[in-house]
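Omission of a single protein chain aside, the complex is shown with its protein chains in their original locations.
Chain naming follows the written order as A, B and C, and within any one chain the residues start at number 1.
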Amino acid sequence: MNDNHFIRGRVPMTKSEIRAIVLSKLDLKKDSTVYDIGAGTGSVGIEAALSMRQGSVYAIEKKEEGCELIRRNQEALGAKNLTVVCGSAPEALTGLPVPDRVFIGGSGGRLAEILDLVREKNPQARAVITVIALETLAAVGGYLKDRRLEAEIVSVQVARAEKRGSYHLMQGQNPVYIITIPGMIQEKSCCI
Amino acid sequence: MNDNHFIRGRVPMTKSEIRAIVLSKLDLKKDSTVYDIGAGTGSVGIEAALSMRQGSVYAIEKKEEGCELIRRNQEALGAKNLTVVCGSAPEALTGLPVPDRVFIGGSGGRLAEILDLVREKNPQARAVITVIALETLAAVGGYLKDRRLEAEIVSVQVARAEKRGSYHLMQGQNPVYIITIPGMIQEKSCCI
Amino acid sequence: MNDNHFIRGRVPMTKSEIRAIVLSKLDLKKDSTVYDIGAGTGSVGIEAALSMRQGSVYAIEKKEEGCELIRRNQEALGAKNLTVVCGSAPEALTGLPVPDRVFIGGSGGRLAEILDLVREKNPQARAVITVIALETLAAVGGYLKDRRLEAEIVSVQVARAEKRGSYHLMQGQNPVYIITIPGMIQEKSCCI
Partner (left out) sequence: MNDNHFIRGRVPMTKSEIRAIVLSKLDLKKDSTVYDIGAGTGSVGIEAALSMRQGSVYAIEKKEEGCELIRRNQEALGAKNLTVVCGSAPEALTGLPVPDRVFIGGSGGRLAEILDLVREKNPQARAVITVIALETLAAVGGYLKDRRLEAEIVSVQVARAEKRGSYHLMQGQNPVYIITIPGMIQEKSCCI
């Protein structure tokens, strides 16, 4: 989906190219139960919801401004199978249905706790995490090592042409790491 | 879709991250008629076909080895709404149904002719082109200028972690330009 | 040299990482005669001048604001062997000494004329060009093809960590193409 389908306000949004890759890595089933943690504008969760007829999405966001934005985007785009959960993960996840797909776009520094709770709920859950801070990248690496999990790790750097007069100048976007954990408990010689 | 769902042989394949972005830029309708020109392994066309229940995809490929590979991938993945057209574009496109979505992954140096034929068939067709050669990038730029078309141009550079002992080393993939032409005839102050 | 050694004003500056690569590609001799065309803040020319005791640099810049900035940077950094030439290339190059090294950071859309004049002055001159616009990249490609020249072409994308609280966020810079033409007239099976 094009970025301009979403109302943004001042909330950071996963850009369309990264969102497309994330959704591909999530490998949604037609009836998946998805958590979108640190949902921001809700763009990932909403596009996921719109692509699954029988699935359901829980968009978890701690900032009230973000929650309001997600609700407005949800309504504008008709994503009825999405529920906004306004609160902080992992606490806000406790009462929610068991997920089989989890996207983490923001973790408030509590990534390990969140992933551990997901693992407790469903050891087969597939998790996709986007990371822009080096400290979070290190935290993901530490978690994978501690829990003996294998993951696919890619970094993606997009540049976008902007027109200035008759010239197209390439403008660099921020690089993003995308980590895909195919399951929270793994056999040896796993992966991807 | 994960790359390892596809049989590749020695034919170059659009990698999963780029394919996900291309499919997002194509903005398929549920009943689109899609050309996948220079289809290679057929990965873009097949993933498009699988995502549209009522749509149809024509995968055009000039190399016999590629055509055979597309057929094998099509069968293995159950993409019944895809037709392999073994021949060179633009000639091979002549008798095909009018498209509303066109992906060009390879043009054999005949990009302008192909785009002109698409325009003749359907001025509202949306085209997405992937480019890895500087000469092709220049050809796309020249075509857009000649036909007074606006397009979105992004470049995407992916790196992928490979495990060596206990280390993850990031391996650079080749950068790809992705050009999206939202329509082959445009109003002024168009675009995207 | 660190970017903050230079006064910038509102004039675009080749960033330190790109400048370091450009200077490496220029492969200066200790007594080279260098043109820095489209000099902007003069950062490339000044760093070149400071690294050569017996060489001389001509910084060509068409905007008065830029010329003033180059003079101020030159004075602040003590680059006595640099001459500011305030005017447009190629005209402004006519009376200057024959160069053996040429850097083009901006060409005002007249790249072919500039390179042809350099070739006339010294067929062995080595030229390094930085490009951020797709149209200029196409123009370079066209020139190389027309004149049957081989060149080394690299693209460089830098991201820089910015601190936000206790996190380092990687911020993408704009990608730059760096083209190195080792000589303006070449033997067959040339190059680099």
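Everything that follows uses one rule, which is that contacts are C-beta pairs under 8 Å (C-beta built on N, C-alpha and C of every residue); 3 or more make two chains touch, one makes a residue touch a chain.
On a predicted model such as this, the values are computed, not experimentally measured, just so you know.
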{"item": "Sole residue of A:Leu137, A:Ala161 or A:Ile181 that reaches the chain not shown, by the stated touch rule", "value": "A:Leu137"}
{"item": "Which of B:Ala79, B:Ile114 or B:Leu134 contacts the chain that the document leaves out", "value": "B:Leu134"}
{"item": "For chain C, the residues touching the chain missing from this view", "value": "1-2, 16-17, 19-21, 23-24, 27, 141, 152-161, 168, 170, 192"}
{"item": "Residue ranges of chain A at the interface with the undisplayed chain", "value": "134-135, 137-138, 141-142, 153, 155, 157, 175"}
{"item": "For chain B, the residues touching the chain missing from this view", "value": "132-136, 157-159, 161, 164, 166-175"}
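In this text, only the chains that are shown with their structure count from here on.
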{"item": "Inter-copy rotation, chain B to chain C, in degrees (Cα atoms; steps of 5)", "value": "180"}
{"item": "Same or different residue numbers at the chain A/chain B copy interface, by half rule", "value": "same"}
{"item": "Chain centre separation in whole Å, for chain C relative to chain B (CA means)", "value": "37"}
{"item": "For chain C, residues that touch 2 or more chains besides their own", "value": "134-135, 157, 175"}
